[in-house]
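Single-structure report; data block below.
Excluded from the complex is one protein chain; the other protein chains are retained at their positions.
Per-chain residue numbering starts at 1, and chain names A, B and C are given in the order in which the chains are listed.
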Amino acid sequence: MAKGILRAKAKAKGGNTVVKIMAKHAMETGNRKDKSGNKIPANYIQTLTVAYQGKTVMETNMGTAISKNPYLAFTFVGGTKGDELEMTWTEITGATATETAKIK
Amino acid sequence: MKIIKSLLAGASLALVASVSQAATSGNTLATVDPEADRLALQSYFQKRFPKVAVSDYVNGIYALDAPSREQWQEIEEFPPYEFDVEEGEELFNTPFANGNSYADCFDNGGIGIRQNFPRWDEGQGQIVTLELAINQCREANGEKALGWKKGKIAKVSAYMAYTSRDNVFDLQIPNDEAKAAYLDGKQSFYARRGQLNMSCANCHVAGANILIRADLPGPTLGHVTHFPVFRSKWGELGTLQRRYGGCQKNVRGTPQKTQGEKFRNLEFFQTYMSNGLVVNGPGARK
Amino acid sequence: MMNRRSVLKAVFTGGLVAGLGVLMPRVALAAWSKAAFEAETQEAAMGALYEAAPSASVDVTLKAPDIAENGAVVPISVNSSLAGVTSIAIFVANNPQPLAAQFTIPEGTLANVSCRIRMGKTSAVTAVVTTDSGSFSASKEVKVTIGGCGG
Partner (left out) sequence: MNKTISLVAALMMVSAGVSAQSFDEAFNAQRAMYGKGHSFTFEGQTYTTDHPEEVAAAVEANADNAAKLLAAAKDQHAQVAAVDFGWTLTKNLLKASAKALASGDFRKSMDISAQAQYHARMGMVQYHQSQKEWVMAVPE
């Protein structure tokens, strides 16, 4: 599996799956200036969607107030060890990718 | 963990004797007593924070301040240094142009050895920190040395620390030259510097867990165990000596040289103070 | 932008009136609302998302520190015991753009999310939980301080 920007820890436990995801991303707000005083253009992850067996289990819209290396944790009912989660992210620039992670 | 406990038991038995010894553990090679210094420091913190186990000091200020600890634990749910450890592992395993790799420079292939640094190197006649050893390894293999404070060196160091987690620091002072290095480090630790006229000890011994404006300085016991550190303020990983320089600037002093003799000796002294504690680097800090 | 906003509102109201909240709002909320995320006041951001201002509720739990260790990384958790939660949003009143994040909660996902946010200065943090029967909120002041050690 090619390494993307997402890392996920998904654990099936007591009938639920606890999902923790972190993305490697600077989350530039567009409010910062560089050393010479020019505005650094905004570039942050806008959406992160997590699907399990074709069904969306979490959809996140993010703004400028999300920290660098955004983190998200949630729990959904069901999920089996060994199955895969599909995680799709979209940047404000339009860049997008889908990455996968196994439930442990 | 067992090792820690037995060390603890030993420490408390030796307490009474050590405190009075510390007062006389002097500043000359003949009188300095590193073991007495270490036990005196432990007993100082134990007296001030009787409810905190010595083994918990590896968590720095989070051992002492509950509200910060809560936030830190949230961060540790998915620590920001994980990417760096991953990248560090990749760097560590990438062979140099000559076919050798980091593993060839270190005992045990570089795995699980963080607790042995910094150490007195007989051949070089100086204290060698892990970061110095990393760059010496690179140069011995015809590679360029890395910058000392952050980036690749911190990542490689973080990976090496990560493979050493829970190993117990047990630095040795094999001879008088090493003891002199320890003494020099001790001197630096207690030396007031800069316009604010503060020493490391001011903030991290007497000042531990006391607000400096809005910051709570961490205790020096266990100070070095979690380095390199992903500092939220930096937004990235940095080495211990990057922090040393930052601290010296904070007291409005001109920082000493990164990986220069003074800083290496200081790191040796500080790490010796944490003998008996475990490696838990890399860490996440505010 | 007015278009999307009014569509949103229409769907939302429609959902409430027709009792179709189970399906409809989710579709609408899924879109990243430029009007809401780029709004510079909390009222404007909320106005872009909710028909009426959310009412405070004890069934919404917002976990946030009293004093943030570092404003750049403030851990926040929201959970709710309300039934039929469809979305959770987090607002930081004093940030340049107050809407921090919006989570769509499909059926089968617990109304319990955690994330890390940036805070420029001390501010009220508000979590808004939307259910079939309206929007409910919980607020807390989080202090952001200037550090003494080079902060």
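Keep in mind that, in the parts below, a residue touches a chain if its C-beta (ideal position, glycine included) is under 8 Å from a C-beta of that chain, and two chains touch if they have at least 3 such contacts.
Since this is a predicted model, take the numbers as computed values, not measurements.
**Student:** Which visible chains touch the chain that is not shown?
**Tutor:** Answer for the hidden chain's contacts among shown chains: B.
**Student:** Would you mind spotting which of B:199, B:225, B:265 or B:280 touches the chain that isn't drawn?
**Tutor:** Considering all chains, including the one not shown, the answer is B:199.
**Student:** Looking at B:152, B:179 or B:249, which makes contact with the chain not pictured?
**Tutor:** Answering carefully, the residue with contact to the hidden chain is B:249.
**Student:** In the whole complex, not just what's shown, which of B:150, B:186 or B:264 touches the removed chain?
**Tutor:** Residue touching the chain left out of view: B:186.
**Student:** Need a quick check: the contact residues on chain B for the chain that isn't drawn.
**Tutor:** Those residues of chain B that touch the unshown chain are 19, 22-23, 25-27, 37, 40-41, 44, 186-195, 197, 199, 201-203, 205-207, 209-212, 216, 249, 252-254, 256, 262.
The criterion applied here is as follows: only the chains that are shown with their structure count from here on.
**Student:** Counting contact pairs per chain pair, which pair wins?
**Tutor:** A-C
**Student:** Using each chain's Cα centroid, which is most distant from the centroid of chain A?
**Tutor:** Of all the other chains, the one whose centre lies farthest from chain A is B.
**Student:** Approximately how many whole Å separate the CA-defined centres of chain A and chain B?
**Tutor:** Each chain reduced to its C-alpha mean, chain A and chain B end up 34 Å apart.
**Student:** Using CA atom averages as chain centres, what separation in Å is found between chain B and chain C?
**Tutor:** About 41 Å separates the centre of chain B from that of chain C.
**Student:** Can you list the residues of chain B that touch 2 or more other chains?
**Tutor:** Those would be 77, 80, 235.
**Student:** Mind pulling the chain C residues that touch 2 or more other chains?
**Tutor:** Within chain C, residues 72-74, 77, 114, 116 contact more than one other chain.
**Student:** Which residues of chain A touch chain C once you look at their complex with the stated criterion?
**Tutor:** Where chain A meets chain C, its residues are 16, 29, 31, 46-47, 55-68, 70-78.
**Student:** Chain A touches which residues of chain C in the complex?
**Tutor:** By the definition above, chain C touches chain A via 29-30, 32-33, 37, 72-74, 77, 90, 92, 95-106, 108-110, 112-119.
**Student:** List the residues on chain B that touch chain C in their complex, please.
**Tutor:** 67-68, 70-72, 74-75, 77, 80, 211-215, 217, 232-233, 235, 246-247, 249-250, 286
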